[in-house]
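With one protein chain withheld, the remaining protein chains of the complex are depicted in position.
After this line comes subunit A, so read on.
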Amino acid sequence: MNMNKTLFDKIWDSHVVESIPNGPDILYIDKHLIHEVTSPQAFNELKERNIPIFRPEQIVATADHNTPTKDQHLPVKDLLSRKQLKELSQNCEENNITLYGLGHPYNGIVHVMAPELGITQPGMTIVCGDSHTSTHGAFGTIAFGIGTSQVTQVFASQCLLVEKPKKLRVNVNGKLKKGVLPKDVILYIISKLGTNSGTGYFCEYAGNVFEEMSMEGRMTVCNMSIEMGARGGLIAPDQTTIDYVEGREFAPKGAEFEKMRAHWETLKTDEGAEFDQEYSFEAEDIEPMITYGTNPGMGIKLTGSIPVEGNKSDAKALAYMNFKPGETLLEKPINYIFIGSCTNSRIEDFRVAASYIKGKRKADNVNALIVPGSRQVATQIKEEGLDKVFEEAGFTLRQPGCSACLAMNDDKIPEGEYCVSTSNRNFEGRQGPGSRTILASPLTAAATAISGKISDYTQTLN
């Protein structure tokens, strides 16, 4: 038998409490992140069944999906949202769970605030009732989204019954072209592999492109693993990871940190370890990407044209988007852009957008919405003076939250309008009923806002 283990095996195997013969594993969960939308029914169920929360100290809560991005100091206007947020506060209080609610300096989108506070650490198992929990895999953790019944399971036992997924590796090697961001890399991978190629798998990203990426870039990549169907994605921890974690609020300190560092350094795929499936791509082939359809796999390069061949579902998607096969998206007028969401709302995303925008002005037809992923990112934007850049260019900077990524609050894209968005899903109506989403990197979104249409800005990059 091949004794060489993958990174995924190492972490998984060290968290198995028991394997049920012919059945799933009992997997121990180190950190459980919760938010207002997918937790209330779990709390209710436990209450009804009279089951206590087993390890409240391993749970961290935030409010993000529902929250307004304006006037966060005032009571939330939407009554249903307000009730959901209030229930989260009450549930956390009754159960001794730490909550970084609206207005707290640590508040933010769950997948932005946990890494920046050092809650996310290599080698952990992390779950959250949100499919983009895969983001945390950037640290070399097994992190995945769960449904509310599973939230209840973790509340009750700090464990989950899960079948061990198969293993997939995606390698990207070479040198990325100028203007190609981590978002383009993952959109490219998904466009090549399709939206269900990863179903049943956990994906490790390997190759020099990921090794050279910042932690924030790695989070953008891992975030979208779920969009190719994979349960999660992960990247082996290295010096970049350790430097990022060190010194953060909840990271281990002193001798404890050294002990963990030694452990983290063992977390990599052994030479010769086997994967069930493997794909490789060349960095040179990747260009800035945009989507033209209603799933994230429907992506093309910015200057490309919509494939002519397609099935009934593709035709339905194009009809929804009001695009035609063979058409290019260049020169399409765009009235909305959104830079935000757990995919692209970290400081580097705003830096790259600001550096393009600086000294320019958005086109008159464009509504440009900028929503930081957390209070800490919002503060950093101010400290670095990026807020001035956005303001002078006519962009609207809001308070943190999920916002127009899923339009549960007031930040909706009107019916029929296109939005070039840095979020992760272009499903029908995702950004508001009838809205049409075009996924792209923060740079593409910024450039679109300036020109008021989709254009090939790469020529002008210096």
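In this section, a residue touches a chain if its C-beta (ideal position, glycine included) is under 8 Å from a C-beta of that chain, and two chains touch if they have at least 3 such contacts; residues count from 1.
Keep in mind that, in the parts below, contacts and distances are computed from a predicted model.
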| item | value |
| --- | --- |
| Hidden chain of the complex, named as in its UniProt record, picked from "RNA polymerase sigma factor", "3-isopropylmalate dehydratase small subunit", "Bifunctional ligase/repressor BirA" or "Imidazole glycerol phosphate synthase subunit HisF" | "3-isopropylmalate dehydratase small subunit" |
| Absent-chain contact - pick from A:Lys70, A:Lys259, A:Lys324 or A:Lys382 | A:Lys259 |
| Identified contact with the non-displayed chain, of A:Asp13, A:Asp71, A:Glu93 or A:Glu163 | A:Glu163 |
| Touch criterion as defined above, residue of A:Gly200, A:Pro325, A:Gly394 or A:Pro414 at the omitted chain | A:Gly200 |
| Absent-chain contact - pick from A:Arg218, A:Arg425 or A:Lys453 | A:Arg425 |
| Residues belonging to subunit A that touch the chain removed from view | 14, 17-18, 20, 22-24, 26, 28, 37-38, 40-41, 44-45, 49, 51, 54, 65-66, 78, 80-81, 83-84, 87, 129-131, 145-150, 152-153, 156-159, 161, 163, 165, 195-196, 199-200, 229, 231, 255, 258-259, 262-263, 295, 311-313, 316, 406-408, 415, 425, 427-430, 433-434 |
